[in-house]
Structures are given as C-alpha cells and as structure tokens.
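Each chain you see keeps its place in the complex, though not every chain is here.
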Amino acid sequence: MTTAPAGGRLDAAALRARVADFVAAHDPATTDQSEFLAARFDAGLAWVHFPEGAGGLGAPRALQVVVDKEFARLGAPVPAGRERLVIGLGMAAPTILAFGTPEQRERFLKPLYTGEEVWCQLFSEPGAGSDLAALGTRAVRDGDAWVVNGQKVWTSGAHAARWGILIARTDPDVPKHRGITYFVCDMSDPGVDVRPLRQMTGEAEFNEVYLTDVRIPDAHRLGEVGDGWRVAQTTLMNERVSIGGHAEPREGGLIGVVADIWRDRPQARTPGMHDALLRLWVEAEAARLTKERLRQQLAIGQPGPEGSAAKLSFAELNQRISGLELELLGGEGLTYDDWTFRRPEGADFRSRVAGFHYLRSKGNSIEGGTSEILRNIIAERVLGLPGEVRVDKDVAWKDLPK
Amino acid sequence: MNGPTDGKEELNLLYTEVEEDLRASVRSLLADKCAWDAVLARVENEAGDVADKALWRDLAEMGVTGLPVPEERGGAGVTLRETAVVAEELGRAAAPVPFLGSAVLATAALLALGDDAEAAAGETLAALASGERDAALVVPLATEPDAAFPEAVRADGGALTGEVRGVVDALTADVLVVPATGPDGPGLYLVEAGDAVRTPVVSLDLTRPLAAVELRSAPARALAVGKKAETAVQSALVTGAALLSAEQLGVAEWALDTTVAYLKTRTQFGRPVGSFQALKHRLADLWVAISQARAVVRNAADAVATDSPEAPLAAALAQAFVSGVAVKAAEEAVQLHGGIGFTWEHPAHLYLKRAKSAAIALGTADRHRLTIARLVELPVGA
C-alpha cells in the first residue's frame, strides 16, 4: 500500500498517493456512490484547488486532472449522469467559493458535489438577451429577506433543480451594471413556477421560470448588494473555460457521423459533396487540435482566450456539418424522427436523426453567449480593438429604452 | 413586355402589372387565411391533418390551380411566370397547401403530354386546373430532373405494383400520376388515390406533408409510354425545380423582412440591435443575394413558361443558387432573433424547415451543379 506523504508539497506524485490511499480506504466496487463522493469531498479530492474544508486541498488547479485520471485508473471514474450537475459543479461552485460566506460554503458545496442537490442558472431574461445586464427581474428588500418578481428564460434543469443562482435588480436608479445583486434561489419556494419552453426540435430542454413574490433570505445573497454583475462574471468565466481533461478522438464529434454515412452509402456520393465533406473534415480536425492545444495550455495554467474561440467554431461547425448531413441523406433528410413535445432525458446526439442534429445545432450559436457576443469579446479583449460607442453606460436602468 | 425596346423580343426579368396584381390578391388572401400562428396550430393538430383544404379551395377559386393550363384545356391560359409569382407568395406564407405536388408537378407532367394525349390525361388536367381534384406525381420528392427514369414501380398489364417513399402531397391527392416501368419500357399512368396505400411520413418540413405510396396491383390507366413518358417526367421535374425556386425566394424574403423588422425594434445595450454594423453588413449581403435570387428565379420561370431549350439550365441554375440563399436567409433569421428564434412559438423554424427541405427537394445544389456542368460543357473528369 502506498502511503501519502504527511504534509509536504502537493505535487502530482503526492496527489496520486493520496488518491491511492483514499481508494484503498473506500473500495469503489463496494462503496455506495454518494458515500464515496461525500468521502472524496471530505478528503479534499473533489476540487484540489479549492481550500481545505471546501472539497479541496489548496493545490494548483492544474493538478485536478492528475487526480481525476488517477481515480479513473484505480477504478473510480466519474460516475454517469453528472451532466445534470454541470451548472452546480461548473458555475455555482466556483462562484460560491469566490464570494460565499463560510456558512454558504458549508451549506451548499458538499451536496452540490455529491449530486444530492441539483442547481440551475436564473440569469437570462426574454427582454435582456445578449444584453444580460439589462435584466428587469426585481428584488426588493423586506426585513431580513428579499422579495423577487420577474421572469427568467433558457433555464435548463430548472424542473429538477433544488437551487438556482439568480441575478436580480435591486436598484433601478443607477446604471444597469451597478444595480444588480446575486442570490441563491430556493427552487421549492411556492412563488417559483417552472414551465417547459419548447424548442424548434419539438422538445423542451429548457424552461421559463416565473418568479412571483419569491422570498430569499438575505443569508442567501452572494456578494455585496449591487455587486451582482461582478459576481456573475465569475460564474460566466467558468462557463466558458469548461474544457474536458481528456483529448477528443479524431472524428469524435458530428463529423464522424457524417463520415460514416459517406463510407456506408456509395450511392449518395457526388464530387461536390465529397469536397464539401472534406472541407468540413479538415475544419473539424483543426478545431479538435485547437481544443487539444487549449487543453494543454490549461494544464500548465495558461488558459488562453481560445475558450471563446472554441465555442464559436464548435457552433458554426456543428451547423454546417449537420446541414451537409441532411443533404447527403437526400430523401431521408426530408424526414424527422419525432416532433412530440417532450422533455429529453440524455443529450446523446447519435441517437437522433440528422434533422435533429441540424435544428439543435442552431441553438449552439445562441446559448451560453451568442456568436456575435463572442466575436465582440475576441475583438475587444484579445485583439484590443476599441469598444462600440456606448450609449447605455451612464444612464439609470429605469431610463433605458426597453 | 415592359419598357422601350428596339423591336427584338428579349427575356423579361421584371414582373408585369398582371403579375403584380395577382401577387397582391394572393398575398391578401394569405394574410387573411394563413397567418403563421394558424399554420403552427395546424401542424400541431393530433390528426396529422396538415394540408389546409379550405385555403386551397379559396386559392383554386382565385384560379391559381389553372394558371399554366391553356384555356382550351380547362385552365386560365396564363403562364408559369404567373404560377411562379403565386409560388413566391406561398413560400412567403409557408402555406400548407398541395401546390407543389398538384398544381406544379402533376399538372406539368400532364401538360407535357401535349394536346394529343389520352383522353384521361385531358380530363384529369381539366379537373386539376379547376381545383375539382388534386393530384400527386409519385416520385420521391428528392428526385432531381437529371435522375434516371424511376424504376420503383412495375407496370404489368393494367396494374401497378411497387412502393415510393417521400411523395409530396400524396395524402390529399384524389388521383396519382405514376411513372412506372413495364414490358414496354417507361410509362406514365393514372391511379385513383383510393386504390393506393398511402402512409404519412414524419417530415422535416412541418408544412409539407410527405407520404409513402404503396401500389399492390393497383388498377391504372396508361397515359404514355416510352420516350414521351420520360420526357413528361423530366419536364415535370424541371418545371418543379424552377417553381420551387420561386417558393424558396418567398421564404428568403419572409426571413429577411421579418428579421429586419425585428432588429429595428429590438433594443440591446441601449440601441436598436439593427444599428450594430456587423449585423447590418450580414443583412446587406443577404439582401444582395436575394436580389440575385430574384433575377435567377425570374429567368427560370420565363424559361419554363416559354418552354425554352434553356429551361433545364435555367432551372438547374435556380436550384443551385436559390436553395442556398433561402437556407442562409432562414438560418440568419433564427440566429438574429436570438433565443426567441430558436423556440417553437416563433415562426422562424417553420421557414428554416421549409428552406432546408426545399434545398433537398428535386435535387440538392451539388447535383444541380453537375447538371449545369453537363449542359455548359464543364466536365468533371479528365
């Protein structure tokens, strides 16, 4: 049995030893999964870069991938079904870590990590769109609580969520970025009404969430009153850097589906389709290598702005590849599998038809930051080009055109 | 013909006054009877009863079913130029009516048989022109004009057997125009729809119902055999390609107009979204492409209307060019509407589905480019 060095520098070797010790003490084959995860949290092996007591060990962020790989090697890979936790793990947790009180960390992080409590994100509004800071959901102070009214949209998982990270306007008399406050919203509050939002695919992956006199205790505020925009930046930054720890295989994405159609159906081939397919194959492979290069940069702690670029090209590629897929299928591309209004379970695109790929991919350039906003970000933050002439910076929110 | 000329007959790419009047009537009817929320409600109905028969009757009463049919054969004796204007408006409304299958494809196949065709052809043509009956041409909707004569259906004596998937407007047809191959080679036949098994297909384009048509020794009347049957089918597909491009133009126009209107009112960052230059330039490019599509569509409509030897080229050009423009326009409409454009409750998806399906219908753009290559002698190989 390996023995972890007591104290000392937390390098890759030390962490591997800790994982080995942990796995020895909690046999993944026989330990209940929630229990295993809870223990892993307590051992600081959830997020090694978080502080001790908050699921981590205060180690460098880059070492998390070492820990994950070691767990996988020792027979405790990431359990299935954690996609539903992506908002909690990827967005709520880092924000709670950065802005939460000790009580908030204590209350929220562990059940978030074990999957006992699912989180959702209550940011977008129909009236705000890309101009997120223009949001109109109001939170009014009432004693030691806040009363919230408004409407949120594009909330995935809201119907299954226990908590929601919420931004709301607490002061309409100051410019829009300055009058926002960040809360944790209890989704079981009777004032929370979650309604499915049907997409062009026929399904409802997302929800509209109507908030009517929802009471949020002030203790569930994250960060200062009026500082919600800054808090939300931490959330959003973490959304965009979510790149997996493992290299993606060649033809791993939608391009592989279309390449296989090409290989399987000689009768569908035309010279024009061939060149179109190859152009997309080249671009998909370039995007894959770019993502791999970004992963290598992140692993040595040099996150580049390529995260926005990766999302941008992923969306465009998916749209073009699925467009070609439909045309390659010809008559079959004129059909669809199922328009029934339902809530999807998983998100495995391979189980759906080309028409679904095509339609669903249209959302890729809208959700999580439109392609237009990402281009602005690249132009201004990466290339340093001057911003737009702004007419809304110094105007009180209530006086802006709606 | 508009404008001063020096006497020589020239291709007219403009809309005549008659055409503009017809457009106004059709548009007004559609505004009244075919608003997008009604279309959406219709495609959602549980019975799967997508085609709007009442609207189709109204259109027939306006004469749109008989436009290209000569007066002596029961039609309005106008031309396919006017039919193309109707197609533009139907595209603009994403109207769920059996126009393409009945008034274009089946009608064109029957028309191509000529004045001296079998009596059954003439009777059916007159019935289609008056709107009394509807028909469908039993080929997969994805068939391109250059395709070989279909062999899915076998003719044996007076009966047809075979299955054809993806037939447009077959569900609402009273009569089927069926290409089939028999001992005498290619032939074109009439089958009463009730004698066929028609199974609805879940189609990507919600507003354009498709069906699988199965014939089990279905009694049939022969209309033509041999070269004449081949020519009729090809002519129908060329006409269909030309007219479909007009519909695609209407889809593109709806998408651009709706997006521009939305971006003038939608505010972000304290400004109308339509004032952001990146979007303005994209919409300008789209407008340029649609202007070009209009010329290409008029060219194709004129070519099929005059039965020009250039019709196959003009139709292939129209499909090769306009398919992409319509898809691009619909895709930009979704993207530039932001989240709302991705929802079921907004009409953009109806047009996106129609645009993308139309890009496959009657052959994808790459196949039309191959047709062009053949016609203008730009061979693919060494």
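Order as written gives the chain letters A and B; numbering starts at 1 within each chain.
Just so we're on the same page, a contact is a pair of C-beta atoms (placed from the backbone, for glycine too) under 8 Å apart; a residue touches a chain by one contact, two chains touch by 3 or more.
Just so it is clear, the model here is predicted, and its values are computed rather than measured.
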Full complex stoichiometry, chain labels as displayed, reads A x2, B x2
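Simple rule for what comes next: only the chains that are shown with their structure count from here on.
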Cα centroid separation, chain A vs chain B, in Å, comes to 43
Listed in rising order, chain B residues that touch chain A in their complex are 140-142, 165-166, 201-206, 210, 266-271, 276, 278-279, 327, 331, 334-335, 338-345, 348-349, 352-353, 356-357, 359-361, 364-367, 369-370, 380
Listed in rising order, chain A residues that touch chain B in their complex are 124, 126, 128-131, 134, 153-154, 197-200, 202, 270-273, 276, 319, 323, 326-327, 330-331, 333-339, 341, 355, 358-359, 362-363, 365-367, 370-372, 375, 388, 390-392, 395, 400-402
